[in-house]
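Shown here: the complex without one of its protein chains, the others still in place.
Should a chain be cited, it is by its letter among A and B, assigned in written order, with residues numbered from 1 in that chain.
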Amino acid sequence: MATTSTPVTHHGGHHAAHASFLEDPQHRGLMSWLTTVDHKRIGLMYLWSVLTAFLLGGLFALALRLELLTPKEDFMTAETYNKVFTLHGAVMVFLFIIPAIPAALGNFVLPLMLGAKDVAFPRLNLASYYVYMTGAIMALTAILTGGIDTGWTFYTPYSTTTGGAVTLMTFSVFVLGFSSIFTGINFVATVHKLRAPGMGWFDLPLFVWGTYATAIIQVLATPVLAITLLLLAFERMFQIGIFDAKLGGDPVLFQHFFWFYSHPAVYIMILPGMAIISEIIPTFSKKHIFGYRAIAFSSVAIALISFIVWGHHMFTSGQSQLAAVIFSFLTFLVAIPSGIKVFNWVATMYRGSIALDTPMLYAISFLLLFTIGGLTGIFLGALSVDIHLHDTYFIVAHFHYVMMGGTVIAFLAGVHYWWPKMFGRMYNETWARIGCILVFFGFNITFLNQFAMGAKGMPRRYYSYLDQFQGNHIGSTVGSWVLALGLFIAAGVLLASLRKKYDAPDNPWGSKTMEWETQSPPITHNFPNNPVMQHGPYDYNAPSVRREA
Amino acid sequence: MSSHTLPAPGDTHGHDDHGHHDPNLQHHFVEMAQQFDTAKLGMWLFLATEILMFGGLFVGFGLQQAKFPEAFKAAHHHLDRTMGALNTVVLLISSFTMVLAVWAAQTGRRKVLITNLALTLVCAGTFLVVKYFEYSHKIHDGLLPGKFFHYAQGQPNEYIFFSFYFMMTGLHGSHVILGMGAITWLLIRAIKGDFGPGYYTPVDLVGLFWHLVDLIWIYLFPLLYLIG
Partner (left out) sequence: MSHHAPSTTSGGHAAGHHDHSNDWKLYLGILLALLVLTVVTVAAASFDFGSANVIIAVLIATCKATLVALFFMHLRHDSPVNAIIFLSSLLFLSFLLILCIIDIGSRIEPKPANWKGPSPGLISPADLDKPVVPAGTAPAAGAAPAAAPAPKH
């Protein structure tokens, strides 16, 4: 096969015989999309859906920040504020960030990276999308018919006694959980059984390792969330007596059950982000990844440890002191594999020939932001410190540094990295970089202020506050505008590229993983022939390497 | 740059040329054995999710039982051990007929396959009928979950036991119904002659699901009926 040193257009060159999956003549029209079992199309459908959810959740966030500009009530009552922050959390967690990387990018890229024609169970994959949409519509209905003011954590006994559409929302999350389980089952089976001939476990790209570890969590943790929410809904409807102390139940048990899922779920969110970074850093450093096995195993280690640390969300909730000490100790274990990853990424960049294209700019942002998020996590894992910082803006800032500074930035890195592969177009590099830089600074202005006021004692989830915190709140709100501007520029740059003709080469970044070996965008069956593993995913030391495009 | 996209050994044709393959082979698999193993792996992953979902209920049951041992002990005496034991035997037999069905498909015994699928359905139906009598008895006595509990001589907190009883057996029963649907589908396909030694994946997968339903009951029976 010829290398593609010149841009391949859709109508010319080597690939003329193969129409891309976007406009396969055998699969045309809306129905062909709605009934597709092609992992690439399902991935794109997920991509547009999660981006819509991101926009919705982001607008809620902007509204919250605007309300917090002054210490007094401006345009939201306390009740409205409670509902809006619940919706921001629930939409961002369940509709955006959990499916974002695995279901949207992972669906598209994972089979290509393995040299497979599709995921193991294509129909289950499509079912997962429709289950997701069903859950999303239920969530939207819950929002429109009364809203939820419990926070995204649905803590009992408040959630069993408050009005609103809590029952519908729990069923919605129950349904969304199944979509996540289906994706997880699919990915585990795909990685086990559909690798290209010659591709062993240690030839897998690290993105695959990360998504694999994520899929394990999705399969093993999500069912417990399902049963927890079912119990919660029944407690609300029938007073069955498990979570409500008034009925003989134990509200802390709800928190145990909830966090048994939701703490691993935090790693469902961050592991795929780390996985993307593990692809981008060697590609743009033009160096073999440093510590391949350490990164691969640390993904699995994070997945396993994530199941035994959930109690650190409950240090002030009435769990026993013994349990709190045990959970605090176990929590520190997470720092080890996370630290291993950061060190290996930095070591990969060391003396590499670094190209600061947009994906790499996002990846470097990730390194900085995730490290801050991770280190503040160690503070919070320390039992005594957490008693002071619990339920303050310090927590809010910490998880936004991990979830947004980590996962969302990595998601944006991945979108910019694989955009040419997904849509066959290059975007405007200058404007994309400007967007990235605005996102980075906007994010830090927003959330560094929250660290500061959290440490000073500003509690989370209040619509009004003492005057002394106003300086930080103004800074945070202005930061949110910069952040939003950066995100809109990034979205505009990417969408604008769709109006162009196909101009992306097969391998614009000179990557070594398999998805770049097929044309951009790929044909319906991914590869003209069944591919065979010829070289490792990070063999940048091979002599034939050169930067294309 | 050296290319990944060389033809795989044993695969000399293009992506859209599968004419001479087994019609049950999906396009993204190279061979039937790979497809079978993948399907089985997927089924086991699904079973793992089922175990964790039921497991959450078991953990909740265990913790509440430890909290209110007298109430649970008193409450479990309202359950009919004979009916529970009968249902245990019925489900064990259905598991046996199901594994025979898998074996029959694997070894190409079509009549044995059809007979055993039918017998499994009969057992599943029997289980549900027994369950129906148990339920209607409980409903009549007011031994119901949560706020619906109105048994005249009710002890404190007995309703929590019945909350768990109905949730656990209800969730289990819904799996029995799902399984019956799947077995009916197998039966129709078996009568059409779809299965044989070369292709019996659906029989095997439904079999696994059905054994899991049995497995859960193996724990439910002593915990609910015998220990309380």
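The rule is simple: a residue touches a chain if its C-beta (ideal position, glycine included) is under 8 Å from a C-beta of that chain, and two chains touch if they have at least 3 such contacts.
Remember, predicted model here, so these are calculated numbers, not experimental data.
For the chain left out of this panel, the touching residue among A:317, A:464 or A:534 is A:317.
Looking at A:76, A:224 or A:504, the residue that reaches the missing chain in the full complex is A:224. In the complete complex, the residue from A:43, A:89, A:210 or A:248 that touches the missing chain is A:248. On the side of subunit A, touch with the chain left out of the figure occurs at residues 150-151, 155-158, 192-193, 220-221, 224, 239, 241, 245-253, 255-257, 260, 307-308, 310-311, 316-323, 326-327, 391, 461.
Across the interface with the omitted chain, subunit B contributes residues 9-10, 22, 30-34, 36-37, 40-41, 44-45, 47-49, 51-52, 55-56, 58-59, 62-63, 66-68, 71, 81, 85, 88-89, 92-93, 95-96, 98-100, 103, 106-107, 147, 149-151, 154, 156-159, 197-198, 204, 207-208, 211-212, 214-215, 218-219, 221-223, 226-227.
Criterion: only the chains that are shown with their structure count from here on.
Those residues of subunit A whose C-beta lies close enough to touch subunit B in the complex are 1, 3, 115-122, 124, 181, 184-186, 188-189, 192-194, 196-197, 219-224, 226-228, 230-231, 234-235, 238-242, 247-250, 253, 257, 514, 517-518, 525, 527-535, 544-545. On the subunit B side of its complex with subunit A, the touching residues are 1-9, 11, 14-16, 26-30, 34, 37-39, 41-42, 45-46, 48-57, 59-60, 63-64, 67-68, 145-148, 157, 159-160, 163-164, 167.
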